[in-house]
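Note that this complex is displayed minus one protein chain, with the remaining chains in position.
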Amino acid sequence: MRVLPDPDALDFADSVRDLLSDAAGSTALRGAWDNENGLIPGLWKQLAEVGVLGLTVPEEYGGSGADLTSALPVLVETGRAATPEPVVETLVGTAVLAAAGGELAAHWLPRVVTGDAVLTVAFGPGQLVTAAPWADLFVVRDAAGVRAVPAVDVARIDHNSVDTGRRLAEISYDPTAGTVVDGADAESAFDLGAVAIAAQLTGLADAMLEMAVEYAKTREQFGAPIGSFQAIKHHLATAYVANSFARPVVARGAFSVASGWSTRRRDASHAKYAAGQAARRAARTALQVHAGIGYTFEHDLHMWMKRTWSLTSQWGGQAWHRERVAAAVLDGSVEGQG
Amino acid sequence: MRVLPDPDALDFADSVRDLLSDAAGSTALRGAWDNENGLIPGLWKQLAEVGVLGLTVPEEYGGSGADLTSALPVLVETGRAATPEPVVETLVGTAVLAAAGGELAAHWLPRVVTGDAVLTVAFGPGQLVTAAPWADLFVVRDAAGVRAVPAVDVARIDHNSVDTGRRLAEISYDPTAGTVVDGADAESAFDLGAVAIAAQLTGLADAMLEMAVEYAKTREQFGAPIGSFQAIKHHLATAYVANSFARPVVARGAFSVASGWSTRRRDASHAKYAAGQAARRAARTALQVHAGIGYTFEHDLHMWMKRTWSLTSQWGGQAWHRERVAAAVLDGSVEGQG
Amino acid sequence: MDLTEPAEVAAFRLEAREWLAANVPTTPLPSLDTADGFAAHRDWEARMYDARWAVVTWPEEYGGRAAGLLEWLAFEEEYWAAGAPVRVSQNGIFLLAPTIFEFGTQEQKDRLLPPMARAEEVWAQGWSEPGSGSDLASLRSKAEKVDGGWRVSGQKTWSTRGAFADWMFGLFRSDPESSRHHGLTYLLFPLKQDGVTVRPIRQLDGEPGFAEVFLDDVFVPDAMVLGGVGEGWKVAMSTTTSERGLTLRSPGRFMASANRLVDLYRSTAATDSVAATAVRADVVQAWMDADAYRLYVLDTALRALDGEPIGAESSANKLFWSELDIAIHETALALLGDRATLDLDEPSAQWLDGYQFALAGPIYAGTNEVQRNVIAERVLGLPR
Partner (left out) sequence: MDLTEPAEVAAFRLEAREWLAANVPTTPLPSLDTADGFAAHRDWEARMYDARWAVVTWPEEYGGRAAGLLEWLAFEEEYWAAGAPVRVSQNGIFLLAPTIFEFGTQEQKDRLLPPMARAEEVWAQGWSEPGSGSDLASLRSKAEKVDGGWRVSGQKTWSTRGAFADWMFGLFRSDPESSRHHGLTYLLFPLKQDGVTVRPIRQLDGEPGFAEVFLDDVFVPDAMVLGGVGEGWKVAMSTTTSERGLTLRSPGRFMASANRLVDLYRSTAATDSVAATAVRADVVQAWMDADAYRLYVLDTALRALDGEPIGAESSANKLFWSELDIAIHETALALLGDRATLDLDEPSAQWLDGYQFALAGPIYAGTNEVQRNVIAERVLGLPR
């Protein structure tokens, strides 16, 4: 019985953290925000090479066959680094294709694992898609179930998002385009994505609090570091506690989804809600601690804040997930807890 | 155009404040909490003599004919003193009888104004009545409208309340007992009570914050008054701001109800909600600042806290009033503001 | 107690409403943090000035209507309810002008007020410095006495409107031996002159809403000292605790936002009642708080009219509106769901813009932490 990930998963995440801090640090990130496609040049191939893209893909398709619980630490790192690339979308899309198997999986998965093909997904209650300009395949939930549509058959309207490290588009396609993914479980794919995003949110929160703590130690006002004032201390302590209590909820969400527990819907929503609340609090706290400097585009903080806004608004917003938990707990029965 | 009460009303409230601090200070209050009927011996007659009981009763019945807006400051004082006597119930009951006029008014009002008869009321969404053991007349809302039932026709079940300075009973009576109060507007009587209680709540909040501020100035820990620590300062400042912003909302509620504005239901509920939230925050803050000593029955604070719990739970609870505002603002139209 | 609006205020309100209905631009102006937008906002204010709506509280001789506080509150309610543009001249007309009226020389009034009112000369703030944010009294930019005036050097930052503004007002250390609140002088000078370097700072939304201003031996004539030499702190503070506390953010602005939030709630509820119900309590809370803010400011204004001194109300005010503004916009973003982060020309982007603007509220004009200290120490009397 463990809540924390296994040591192997943590070691792998450490190596990804090193990769991201070398190849996708704040200067690279700033470049991605400003460039044409919102991506860090070369990073996708590197993520493929070290095995991030195939981490949860079955070995027969060239992946490592890990489950969601083992992928959590890597997802946290991609959150901590505010990575713009569609890591969560890859995780969800490959899971759907692998579960369906057959020709679709055999064709796409080996290419996705190596980074030679890119897929993106649309499973949330809205229909905004990220990585759309760049994707070769769209795996989407629609009225007919789940459908895989090649990019050539997809029309898109690009939207401006405040988080230009996560560009958004609305897509449309002929209702008969592409292939129906037989037996795909759209709801479980959604839960998978919710937990994966929740993991990223805890990483985002960590990173923002770390920035704020470092700033509070060095910035002086009234002849003392501002971190010595009780108001600043208590703001930061409160945000730290919120994120500390979100983390095990996310871990349970992962285990519940991976194990197919009867409470998996509730647990996935609880994970995204708790991590989202913690990340929002971390963002507000970090901004207030940084004050003016944190309000500038020149400072890194804004990229982390805006990613927090994106991830807490999309794939089901905060109130939406809270209500999904409420429907399970208050209207249904409180099912066996893990 | 004024939000603040007129100087005359404030002067009168000052004299009532003096009376209450002489005759109904914390020692007297403690006595009332422990004695058989929960009242301060002799106080009711004194309140009658100085004109509190008849303040809003028309002059033809021996009162002063003031409207609710002029009564607000006195109500605030009865809140500040955590007065156990049924001042709000008297205000509401006499207003209903005076509006109806006729024999009922002529018989009861002069006696109520002098303190020779006591009435109580039941208009809230629940049916718990205060001052029941002591009342000569019950003015109650029921399915038939509003009914005035003499005590002799009322059966009651006394309940234990944590606020023994405000005892509660459930009452019952034969559906044909007493007199139907012709043309009584039960909803407006309810609004009147809601605003009157809101005024008491702002007084309670004031008193609790004052206790907490005084304590914070004198209690020392870590070699300094605890009021010099920023955490304590910010708790108290936040509670102070909440009550400061509730006060004009209560004043507007009084004016809106007294003037029969179309928004009076919404305004009355907003008043009770805002004052209730502020008082609850003041109670939590005062307890946290006092810490152990505030948690004792020996310290005065608990009587003010428990009155806050009573008044925010009864005559429509906090969520109930917020939802009443929501129904007006969100489902209806936002009507002309004053 | 009487909350009925006096007839003359109601008449004033109606006149404003009619003019605004006929004149407010039907499509929103570009952001005033862009060069184009700045110019467009100047034009709008010039039109307001021509109709004598730019500075309603000012005396008629300077283009105002000598309106009282109640008229001002009514005007502001109408202004924001009409969806009119934000005021590019705000620093000048709401922050600096009251100080000029109180401390300025006749010459200063005549020279400075008319172009300020027409938005021909837009003012930037010169308060904060890199080492002096919350702790304003630690500022170090210096003014050295020379013949006929002062030589000013140093660096100001977070200068709102600094990127495009014409003039700056601010505090400078005129006595090199002084420390803290002493020895400061309040100076006024044009930004477009030698020795002044303006470096725009991109704010959260990517636009240059404020600037760093580097001052290298800039000459300021004696005539542009506001109030006495060495009296800068007193001059700067005198208006923060008076009516200026009221006028920094008018209630009409938040009431208009809250009413738009109600509209957004209703349109969401029509298509997705689950989403709407989940934030219903937050929507009504925001609306109630906006209404409470309106009433609180009205109460303060009425007491000011009765001659009561206005003190720490400005700190309580600032805490309340800054937190309210964030709550209104966070609730709106929750209602927008997936579309909350859509930006620029997207139809919902006004809420995102408003949110980003609101996030600065608890920081500028004295952080909310400083305001809570002020209330605790000056109002409640807690020990420092």
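All chains are identified by letter, namely A, B and C, in their written order; residue positions are counted from 1 within each chain.
Keep this in mind: a contact is a pair of C-beta atoms (placed from the backbone, for glycine too) under 8 Å apart; a residue touches a chain by one contact, two chains touch by 3 or more.
The structure displayed is predicted, hence computed values, not measured ones.
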Given B:163, B:267 or B:300, the residue that touches the chain left out of view is B:163
Of the residues listed, C:281, C:310 or C:344, which one is in contact with the missing chain? C:281
What residue numbers in subunit C mark contact with the hidden partner chain? 277-278, 281
Residues of subunit B in contact with the chain that isn't shown? 124-128, 159-163, 168, 220-223, 226, 229, 231-232, 284, 287-288, 291-292, 295-298, 302, 305-306, 309-310, 313-314, 317-320, 322-323
Which residue numbers on subunit A touch the omitted chain? 1-6, 9, 69-70, 72, 209, 213, 216-217, 224-225, 227-228, 230, 232-234, 236-238, 240-241, 244-249, 251-252, 254-256, 259, 270, 273-274, 322-323, 325-326, 329-330, 334, 337-338
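Note that in this section only the chains that are shown with their structure count from here on.
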Determine the centre-to-centre distance between subunit A and subunit B, using the mean Cα coordinates as centres, and give it in whole Å. 52
Chain centre separation in whole Å, for subunit C relative to subunit B (CA means): 39
Residues in subunit C with touches to at least two other chains are numbered 369, 372
Of all residues in subunit B, which are in touch with two or more distinct other chains? 230, 234
